[in-house]
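Have a look at this one before I ask anything.
Moving on to chain A:
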Amino acid sequence: MALTTLWDVAYFLASGLLYVVSRIIPPLSGVLSNGDLVWGLSALVFGAILLAASMINTIMLIWFERKMLGRFMDRRGAMHVGYAGLLQNFADGLKLFRKNTFKPRDADGLGFYAGPTAYMVTSLLMFGVLPVSTGWSDGSLPLSMLLALVIFSFAPLFIFISAWSSNNKYSLIGGMRSAAQMIAYEVPILLAVVAVVVISGSFDLNTIVSEQRNYWYWGPLFLAMIVFATGMLAEMERIPFDLPEAEAELVEGWNTEYGGMLFAYFMLADYVRALAGSILVVLLFLGGWTLPAYFPAALTSLPLAGIVVLMVKTYLVFGVFVWIRAALPRVRTDQLLRIGWMRMIPLSLASIVFAVFFVLVKCIPVLGCVPSMGG
Partner candidate 1 sequence: MSEMWVNMGPQHPMTHGLWNLRVRIDGEMIVEVDPEMGYLHRGIEKISEDRHYNEVITLMDRTCYVAGMAWEHLYVMGAEKALGIVPPERAEWIRMLSEEFQRLASHIMWYAAFVQDLGLMSPFLYGMRDRDLILDLFQSYTGGRLTYEYMRVGGVRNDLPEGFPAQARQVLDWLEPRLVEYDRLCMGSEIFRRRCDGLGVLKANDCVRLGVTGPMLRSAGSKRDIRKDRPYSRYSQVEFDVATADSSDVTGRYLVRMEEMRQSIRILRQALDWLEHHPGPVLADRLPRWLGAPYAPMGREGYLLKRNYPKGVGLSAIEEPHGEACAYVVNEGGEHPYRVKFRSPVFANLSACSHYLVGYHIADIPPIMGSVDVCVGEVDR
Partner candidate 2 sequence: MEWNAEGVRAQLAAAGAPGILSVDPFDGAAARVRFSPESASALFPVLRDALGFTHLSTVGGIDWVERYEVFYLLWSDAAKRYLLLSADLDAKTPHIETASTVWPSANWHEREAWELVGIGFDHHPDLRHLLMPDGYSFHPLQRSFKLHEPEDLEVKVRHV
């Protein structure tokens, strides 16, 4: 049995576990050989692997950001726990986990607790949809990209719920800003994605990536990529678009009242979204797990090569986001919204027109565009 996909691995582990259990307790073998049970257990294992991988990656992403920001700021970043501070974030997480979670007296209990939890869960859902390499998920969802963007856009709702139920003026203003900002930037993001759809002819992320085997879309769709990445910056609420949690005026914005593990949920979910956003940029514009043709085929056919390639690209994209964070001040709300509605939307419309034009003439000799070779 070839373990080519993650599903295969999960199925193998689940059936192996059931087999061992049925050998130890023979009377159960009849129940345990039930196909539905095997399937269900494999699904659980699949989810567990996915969760573990995404959480570890998220925490590594935080470490990466801390180290990189440290270098930008002429200091060292985390360095004491583990080698080069690799375990620092686990230690921080442990600290937050041990903290007492408290609720302000006048806060609304349901929203206060449900908001961060739902925010965290929906953010993690992203990884069920995003393919990370050809061998990641078995079979593909025909509309996986739309699903990913829909899950991505859940966030303002939960942010607003938790901001509103914290019963704090800073949280309220932060939540308002957050909702306004995310809704404003949904539109250019979707329009930029339309350009990708026009050129690739598919809503399926797997297909979009495999369509990029000859040329990555960042050449023909450079404008769309800039719009998409900027929109992602706003969706992730990172500097220069981190006004909802602008600490200089709003303390911590919509998570002012949160502490302990609930704060950790927000913090982690922010980075989960950052990771997912960076992966989306890579999948849509930077060729996903493919490498340019001049890399030897032997390299790309190595096991896990696709995942490694994708993760390297993702960390590079995130590195650019960190760089922006280290170098730019934050904009003001009205400026942000003006950029969103009056600059980004025309630009994304222009990129759609450009994509249509590109499809019509099939290839325009621009950077990154090599003539298609029989693909």
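The candidates were selected such that all candidates are chains of the complex that A comes from, given by their letters.
Just so it is clear, a residue touches a chain if its C-beta (ideal position, glycine included) is under 8 Å from a C-beta of that chain, and two chains touch if they have at least 3 such contacts; residues count from 1.
Small disclaimer: the values here were computed from a predicted structure and weren't measured.
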item: Candidate from 1 or 2 that touches chain A, complex-wide; value: 1
item: Complex interface listing, chain A residues touching candidate 1; value: 69, 72-75, 169-170, 173, 176, 239-240, 242-243, 246-249, 251, 325-335
